[in-house]
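The complex is shown incomplete by one protein chain, all other protein chains being positioned as in the whole.
So, subunit A:
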Amino acid sequence: MTGFHVAQVNVGRIVAPLDGPELADFVAQLPEINALADHAPGFVWRLVDDGGADSTGLRPDDNDGRLLINCSTWESVEALEDFAYHTDHLRVLSRRREWFQRMEGPHQALWWVPAGHRPSVAEAMERIAILGERGSGPDAFTFRDRYPAPAAIS
């Protein structure tokens, strides 16, 4: 154990209102996919709105009613990667363009947090902004260009 967990955030602009027919399949799969995450090896925590089940009620940009946010923390990048790409989550991911517009610029970021820390929406959005400004680095990185956890303080 390093004393650090990896946090991930991604935002996406839905193609139509969340309660419309276009997003129905996505909304219907949320409980199952979230449960899959909750039971995945290495899962620590995920952001939920006041409703409590998922984060689809949150709007990280006040001026954008269709921008959704998803944020979670994991014991390792590998654990997150296994869940994201090696489970039925991939089936949902492969349908992303039915539900989410393609976005210009970074729409996701990874960064290290002290174990137990739960990032706020503002903190998560800042990490996406850092990635956009500076590219992949220790403060915000991507799966493709990942950075190790900070050395444990002895």
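Keep in mind that, in the parts below, a contact is a pair of C-beta atoms (placed from the backbone, for glycine too) under 8 Å apart; a residue touches a chain by one contact, two chains touch by 3 or more; residues count from 1.
Basically, contacts and distances are computed from a predicted model.
K.L.:
Could you tell me which of "Sodium:proton antiporter", "Branched-chain amino acid ABC transporter permease", "Predicted transcriptional regulator, ArsR family" or "Molybdopterin synthase catalytic subunit" is the UniProt name of the chain missing from the displayed complex?
P.N.:
Going by UniProt, the chain not displayed is called "Predicted transcriptional regulator, ArsR family".
K.L.:
Who touches the missing chain here, A:32, A:88 or A:133?
P.N.:
With A:32, A:88 or A:133 as choices, the missing chain is touched by A:88.
K.L.:
Please output the residues of subunit A touching the missing chain, sorted low to high.
P.N.:
Answer for subunit A: residues 84-91, 93-98, 101-102, 143-144 touch the chain left out.
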